[in-house]
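For this view, one protein chain was removed and the others were kept in their places.
Moving on, here comes chain A:
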Amino acid sequence: MTDLLKKSAAELAELLAEGSVTSVALTQACLDRISEVDTGDNGVHAFLHVDAEGAIAAAAASDARRAKGELLSPLDGVPIAVKDVLTTIGQPTTCGSKILEGWVPPYDATVVARLKAAGLPILGKTNMDEFAMGSSTEHSAYGPTRNPWALDRIPGGSGGGSAAAVAAFEAPLAIGTDTGGSIRQPGAVTGTVGVKPTYGAISRYGLVAMANSLDQVGPVTRTVLDSALLQELIGGHDPLDSTSISEPIPSVVDAARLGASGDLTGVKVGVIQELTTGEGWQPGVMARFDESLELLRDAGAEIVEVSCPSFEHALAAYYLIMPCEASSNLAKFDAMRYGLRVTPDGDPSAEEVMRASRDAGFGDEVKRRIILGTYALSSGYYDAYYGQAQKVRTLIQRDFAAAFEQADVLVSPTAPTTAWKLGEKLDDPLAMYKGDLATIPSNLAGVPGISVPAGLADEDGLPVGFQVLAPAKADDRVYRVGAALETLLEKKWGGPLLDKAPVLEGVAR
């Protein structure tokens, strides 16, 4: 692996600017790395589709622009990977599902269009749990992604592909989506940075919905500054998304640079009691969390305890709201217009074709959630399930509002455990769901959150994530505190956490 691949996107942008590397060379290096580590039975399998030709062409166009001094953005020429849940003209979009196998969208998601307009070569589409339903990427119909830290372990989910691609140095940047933690939890278990921005801060147009009121696109990177640069590039109002925020939010790049000074004087950090005490938290996770907290205190932050009593109902509310919305969203996959079509023998009706296609095209976890959601929305059950869940959502929003009266940001571990072994929780959906305990409340409230690498757990040597949450539209705060923690930890470690990851050379052979 060349040292080039270890650089952050911000550093790569500087190298491109100096002329010490071209976008074509950089993009080719990424493609080579993908060939080296991603394919084969033991490969990372972060990618479902690699668009070498398109990426190189975009890189050549970037180099040509640079020669003329006409750059489209600060990241012009820096390659990126995109989660396979965002539509891309000319590249398949499967959402990790058989039902969309081979479907090539006729339109670009707004985020994809903005990446193209900013001159970033798109390397390909990354693996994910089918329709983003899962915490391990094992529910992908195209096989799991492996954790670059330990190839027999899960990379988190649903965006395990994007996190693993970045962690394995296959791409400096990636796009993820986060409905209940699908950016942050993979970030935590792969030792990378993941941000779920404020709901509405980044357009959802072209994001194939799981749960519309919870889904959010966000950056997946190796550094906090890279995430900030990426969010500024893809964020902002989109007239095609009615739920996108029209007013600007404070600069997250400025906040990340400010945080990198390592000074947090005057910042109040609230520790969420419900997400740091009780059972289910792996000791190594808590040890790294407590150390990180001490570093923040040393940097001048004031640490306070806050309580969010309604959080204990968050998981239950989430597993009603999400399947309700998903059951309706996934109704469109009926074999009538696109995607898989299974025609039963005889002279089947349209309804029978729909049934056979959906039966063959959807995996078990998807069917489980469609059935749950359909049931919960049924006449006579609506108030007891969907209605109650919405009330819990309101209570959680109130808990956040009260907590942010006492603190500027709230913190917790990102996930209760480190990466588990592939297959370990496949037969126990509830155990899997509990992995999202700490990330789900912010989706229900629409507030921003970041996961920053906090070190390795003593018992298994695997990465742990530290989560920072802020009020809606105050994304700058998570970047400031996240960047500060990153600086302090890297100073302590003598370099980035990923320096300790296995090199992975030749795993694909």
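Points worth noting:
Convention: contacts are C-beta pairs under 8 Å (C-beta built on N, C-alpha and C of every residue); 3 or more make two chains touch, one makes a residue touch a chain; residues count from 1.
Convention: contacts and distances are computed from a predicted model.
The listed choices are "Threonine/serine exporter family protein", "Aspartyl/glutamyl-tRNA(Asn/Gln) amidotransferase subunit B", "Raffinose/stachyose/melibiose transport system permease protein" or "Succinate dehydrogenase"; the UniProt protein name belonging to the chain that is not shown reads "Aspartyl/glutamyl-tRNA(Asn/Gln) amidotransferase subunit B". When the missing chain is restored to the complex, the residue among A:Met354, A:Leu372, A:Ile396 or A:Val507 that touches it is A:Met354.
When the omitted chain is restored, the residue from A:Gly43, A:Pro105, A:Gly187 or A:Gly455 that touches it is A:Pro105.
Contact with the undisplayed chain is limited, among A:Leu258, A:Ile303, A:Ala316 or A:Leu377, to A:Leu377. Here the missing chain is touched by one residue of A:Ala81, A:Cys95 or A:Leu293, and it is A:Cys95.
Touching the missing chain, out of A:Pro74, A:Gly161 or A:Gly206, is residue A:Gly206. Contacts to the hidden chain, counted on chain A, fall at residues 86-87, 93, 95, 100, 103, 105-107, 109, 204-209, 211-213, 239-243, 324-325, 327-328, 331-334, 336-338, 349-351, 354, 374, 377-379, 382, 386.
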